[in-house]
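Contents: one structure, followed by commentary.
Every protein chain of the complex appears in place save one, which is left out.
The block that comes next holds chain A.
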Amino acid sequence: MATNQQQVLISPAELAYLHASLSLSPEPIRPDGRSSTQFRPLVAETDILPGTNGSARICFADGSEAIVGVKVEVEKTKPKAGAMINPEEGKEEKGDTGVEGGGGFDDDKKNYSNDWVELAVDIPGHRDDDPGTAFLGNMILEALLEDGELVKRLRINSRFHWKMYLDVLLISQPLSYPLPLLSLTTHLALLSTRLPCLISEGDEDPMFDDDWAASTNLYPPRGEKSKLSTSRPPITLLVMSVGHSILFDPTYEELAVADAVLAVSVSEEPTKPVPQDTIATPKQAKDRALRLLSIRSIDPPSRITPPGVPNGLNPATNGEVAGLQPKHAEARTAEVPATEGVWKAPRGGVSRSVLSAMVFKALEKGGVADEVLDGLQGVEMASEILE
């Protein structure tokens, strides 16, 4: 379910042109001249809201703009049922994306809870209980939680944790599907998030340094000593296919002719914590290992039945009213040959090979995800220098 339920206001001829030029191989021709893996240019800044623990703003070139604010507060950790009997067994099952790869930390046995993070998405013109909005929010949150690294960072001691509130605001009209924008902004806001410096020890009631300058980064910048692993927050990329072309960061027009749209969440493979005395070497694209957190398929507008169209007029039902015997049983299977210059909504599924190619491209070394992660890291560095 996409948020932009509105009718596609593009003429069939335009759609046909788009479809044709996007399905060109080897290199599709995109309306704005980008390559298939290229992101739209964006403008980003961090620490824009002084009252928050971390914040970021990103503007895409098409004019869409988002702000994310992160607030944290201390909360008492509910003891896990059974924790009293054997605290070692209080391991949180995190599904298949668990910790097999980077596992082996003691932290994994502690009772983390996904309740520690709360995320709210606000899209202008939509109610906050709108299914599309909720779906967007859940997709971003899902990636953060599946990564597992975020909640680990929120632990204070065995009795207390930080409760994190992420407020994700789209401040322009949703011109294209805003998922990549919101995800990247969230990523950036988390990178800039700082937590007050803990001065109590062990399992004592937490006490914090009142000096904000002493606060620590939730995700310590590269090259800084830290007990935590050097992972970064996950990002969610939007990938679409038209025929055999795979396109990243689709625009509104491109989505209109998509065969399939996937939201692919990726994060870095967490590394073992570096020993305190050695400085972690900044990781670049070449030594970053990416891992897949989740895939969600999103219905492109082309696959959505326009609202309020009776079955008799709906090509998907072949003009038949439910309950009535089809008059021309053979007419259903009769494929009308594609007419040149007239776009027809895709029917049927997308082939597995295309889907796997989409995922593979997202995870490719030196590919889009790497490029984006490096780019966002550049923002973080720049804002630090400016400060």
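As a working rule, contacts are C-beta pairs under 8 Å (C-beta built on N, C-alpha and C of every residue); 3 or more make two chains touch, one makes a residue touch a chain; residues count from 1.
Here is the rule we use: contacts and distances are computed from a predicted model.
Missing chain, UniProt name from the options "Chromosome disjunction protein 3", "DNA-directed RNA polymerase subunit", "Translation initiation factor eIF2B subunit alpha" or "Protein SDA1": "Chromosome disjunction protein 3".
Across A:E14, A:E45, A:D122 or A:E253, the residue that sits in touch with the chain not pictured is A:E45. Of A:P196, A:P234 or A:P250, it is A:P196 that touches the chain left out of the display. Within the complete assembly, residues 41-45, 50-53, 73-74, 196, 199-201, 203-213, 215, 375-376, 378-379, 382-383, 386-387 of chain A touch the chain that is not shown.
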